[in-house]
Structure formats: structure tokens, C-alpha cells
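The next block holds one structure in the form of C-alpha cells; read it before the comments.
All protein chains but one are shown at their positions in the complex.
Right after this comes subunit A.
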Amino acid sequence: MSIASCLVDRWTEENNTIITKWKECERCYQGNRSVQMQYYTESLKLLRKIQGIPPDFKNLEVELTVAYNTFLFSLRYCERNEAKELLTQCLNRLTEAVGCQVDSSEPGDVWLSVLRTVSDPVSVSSVHRLLLVQWALWLPGHQFERIHQLLVQVNHTGAEMTSSLSDLLAETGDLGLSVEQSPALQVAMVAKELKDLLHICTVIARGIEQIKEGKHSEALVGFERAKALSTPRVLLAQTHNLAGRCFASLGLPQSALRSYRQALEVDFGCLSSLHHSAVLYAELGNSQAQMEALRLLHSAVMLQSGDRPDPVSGSLVSPAVLLGTEHTAFISAVPSPPVILYTLAHACVLNRRISDGAEFYLDLLASLQSDNIPFVSETSTDFPRIPELYLEVAFTLLRAGRFWDAVAVCDEIITRTADLIPERMTLDLPLTCYRLPSDAASATLTDKGPESVMEKLDCVVWTGAAHFLQGHAYWQLMDTKEAITSFTRSVGVLVKVCISQRGGVCGQGRGEAGHRVLETLKSQALAARAVCFSERGQLKESLRDLQLSLQISPGCRSAELWRVEVLWRLERREEAQACWRAARSSTETPSLEDLPLYLQGFYSDSLSLDHNNLEKKMEKFIQSGHKT
């Protein structure tokens, strides 16, 4: 007897020593993985020692407390199976100690009988602590059903499980755990804290599940309720953030923005809400705010990825462990810096903040070219292909007036694609259109046919566009000769693609889109060359190119006006007049909306004609013609 109590005392002492040391470590923020592992080992050793003797009710408190501590140490890195085994072992000893018989090895059943049997308050609190461990072990696996059952049993011991799963949060909220502890035995983490943590994590995990299932309003209820809980700031910010996402999904953007702002107010490290507010601002068309948000996000991400100490490395149980990697990734998903930078740069260019956009684009290129491997996360769907990115950069530089830089960036594309341009290729439009996306996914592994054709088409378009942008750069540099060379090269590359239209017309698909870009580019290059020719006084060549351009994509107003001008200069007044009338009567211009950025906005800028002058000229002529 005395031996037993002596042992209990010694074990208590040992446990307290371990915990005291650990607390010191925790205070000094030295509780990193290896230290934690060391304490786990020590604690486990103590537990094994205790378990060395047959289970005894008197030792129960010490044993369960040590087990609790051991589990807490183990949660960070230990294998779940190992912990589960250990827990099962503990439960078995517990049932043995309290003297209840369980036939099933199912933990739920074991718990049921244990909870029913144990009534001694000291033991109950120990058992409940162990129950929290069970909860923590089930939570990352999203076993809400079992957790619910368990908690229901705690609240209404002996009652049949009638409430549905949706009441889990309610059950969790008014969970009547006895968490008082004896001061003699120290624990690594107070059971109350763990319970709160588990509570909020369960709310979040459940909410995420619901969001994924599309039950936004239900999830929102849970989040709203959780805001009242006392939780760590990080998790509170996450609840705000998730609530914001629910609001956004429910079509309440202003509420969503407010939630995001609250999240940021709680914890500025909640970058996900910053990201989502940027997305929301973009949807709302508030580009100024969007850019601001993106800029903040980028600098925050860069700051974090620099040298960030793990914010939860010091604490014993991190929410990430409890939520599981999948959900952690979901809530903290932030695009990688290149994607943010790209979105920012793109937004700047679209909003005519060209010089800022150019700087951001150049930063992006620099980060992509840097030596450490940049990872663009899988979720980013709006990041362009790399050559397209280069073309956008070139375009932006061109718009920013940095012509030589634009030429250099285009040169990069041209040299890279030089080997990939086929001598001649045929684009079979209907064939590519009929391919279903699912087909394409599986077919890429086995056959390289249409996929490689599309790749080649892309290469052709990229090279053509690079030459086209170079031509514009030279044009702006007043070097019409070089500009003509570049435009000619562009056209020369683009005409390598033969379009074979077979069968019906298909509006969708990659092939069609590629074809449209190709044709537009060709038309624009020809028109631009025509302008260069007319500038050099080669009016016949100019007229020929304009005719070709208009033939490829009819209805382009700028090209039509240029044709009038060139015809006028060629003294072909009657034809000029006819064209003028046709141009005036037609109002439709092909939309450039869905075209790549680098093809937009050239007609309005550099190549535009002085319309007023032409108009006066034409009106005068038409009037004089009528008079005569």
C-alpha cells in the first residue's frame, strides 16, 4: 500500500518535473519539434513505467494525467496509429481499473461504458481529459459523427443518441466537461484550453466541410456563433474570414468585405482574407481597392516567406494539427507571390497605370528568373502561359514607352521559339473542336497529336505576336524600315498555319480561340505594316496590306479609315469616297474583349489617324462632287 502510494508520489513528482521543464521551454519559445519529441519520450517512458504494474484505481489519476501529457506531446508529429494504439491501451487499462466489461473493441462503445461507470469526480475529470485526447485524435480525420456521439454521451450520460449531426456545434457549445484538476499533478495544457481549442477547430472544420458541400448559410451560422467564443486570435480571424467567404458566396459582398476586414483587424496575418477581398474588389469593379489589397498582400507574403518563425511552434497543440493539413491549406490558401504579382500587374495595366504595371511585371520576371525554384501553386487558374506573360510584359513596356526593353523581351521569345516553329502546319478546326475535355485529359498521355498541334499553334502565335510588338516598338522609335521588317516577319510566321475548315462550325474550344487570335494578329500586323508603308510613301504596298487586313478581319474601323486616306493620297478619289461611305455606315468593330492583352489597344493609340482632318477632306470632296 505504502509502496503504491510511494510510487504514485514518485510518478507525480516525475511528471511534475517533466511538465515544469517543458513550461520553461515553452516560455522561452524553445518548444520546437525536437524538444517536444524529447519530452514525449520522457513522458512516454514514465507512462510505460506506470503501466508496468496492473491497473489500479488508485493510480488512475496519475496514470491518466501522464497519458494525457504524453498524448499532448505526441500530437504534433507522432503517427496517429501509434497514438490510437496507446489510447486504446489506456482505455483498456481504464476499463480494467474501473471494473467494467466491454465486449466491443470499438472506442465509442468503450467510452460509453467508461463514462457510464466512472462517477468519482476526480476520476471523471481525468477521464474527460482523456476524452479530449480522443476528440483531438478524431478531429483531423473529420470523424464528426463519432465526436458527436462521444460528446452527447458526456452531456446526457446514458441518453440515446437522437440529435442529428447538425446539432454537433450546439452540443459542443454546452459541453459539460468537468475540467477541474488537482493542483498536485501538473499538466502540459490545461484541459479547458484544449477544450476551447478543440471547440473552435471543430467549428471551423465542420464549416469548411459545409462550405465544400455548398451549404454556405449553415456554415455561416456556425461561424457567427463561434465569434463569441474565446479563441486564439488566429482562429478567430479565420472564422471571420470563412464567414466572409460564405457571405461572398451568398451574394452579400459588402457583408463579406466587412467580415474580411474584421478578420484582418483581429489578425493581420490572415492573408487569405486579404486575398479574398482583393478578388471581391475585382468582382465589384473597384480596381483601386483591388490593387491596394493586392499590393498589401504581396508585400505581406514576401515578408512572411522571408524568415518567418512558425507562429505556433511554441504552443503544444497547434490548430493546424487539429484541423488537418487539408483544411489548413484551405483556410490559409494564398496564391504564391508570382501569381499575386501577376494579378497586380495585370490589374494595373488594365486600369491604365502603365508604369506601375511595368514595374510589377519586371519584378515578376525577375522573380521567375531567379535561381531558387519558384513554385506557382496548382490552384492558380489565372496565371498565363509563360510566353504569354512575356508578351504582356513586352506590351506593357511598350505602352510605358520603354521601347528597347520591349524589343529585348520580345527577342527572348523569338529566340526561344525559333526551334519550335514548324515549316508549315495545318490547323484542323472541327477536329479539335469535337474533342471533349475529358478526352483531352486522358489522351494527352497517350497520343501527342492534337495537343502538340495546339502547342505549335501557340508557338506560332507567340512568335508572331513578339515580332508584332517589336514592330510597334520600332514604329514608335520612328524606325519605319525596321518596323516594316518586324511586321513582315510577323506576317511571315503567321501565314505558316493553314486553316482547313472541315464540316460544321464550332464556336468553342481551344482551336477556335487560337484561330481567332491568329487571324486578328495577322490582320493587325498587316494593317500596321500598311501604316508604315504609307508613312514611307509606298502607297501601293500600303493599300495592298490594308485590303488584305480588312479581308482577314472586316469591320476594323481604323483600317478602313486608313484605306480611305491611302486611296485619297493615291488620287483615287471616287474609291476613297465609296470606302468612306462604307466606313461611316458600318459601326460595328470586332470586339477585342476576349483577346489576349497584348493584342488590345493598338488602334486607338499609335496607329490612329487624325480623323477630323480626313473627315473635313472627305466632306468637302463629297459636297463639291455633288455640286458638279
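Some observations on this one:
As a convention for this text, contacts are C-beta pairs under 8 Å (C-beta built on N, C-alpha and C of every residue); 3 or more make two chains touch, one makes a residue touch a chain; residues count from 1.
Methods note: contacts and distances are computed from a predicted model.
The subunit not displayed here is recorded in UniProt as "Fanconi anemia core complex-associated protein 100", chosen from "Pyruvate dehydrogenase E1 component subunit alpha", "DNA replication complex GINS protein PSF2", "Large ribosomal subunit protein uL24m" or "Fanconi anemia core complex-associated protein 100".
The hidden chain makes contact, of the residues A:Leu250, A:Leu420, A:Val495 or A:Ala582, with A:Leu420.
Residue in contact with the omitted chain (choice from A:Ile386, A:Leu570 or A:Ile622): A:Ile386. Of the listed positions A:Val124, A:Ala289, A:Leu350 or A:Leu368, the one in contact with the omitted chain in the full complex is A:Leu368.
In the full complex, subunit A contacts the hidden chain through residues 32-34, 37, 79, 308-310, 313, 325, 339, 368-369, 372-381, 383-387, 390, 412, 416-417, 419-423, 437, 440-441, 444-446, 455-456, 459, 462, 509-510, 513.
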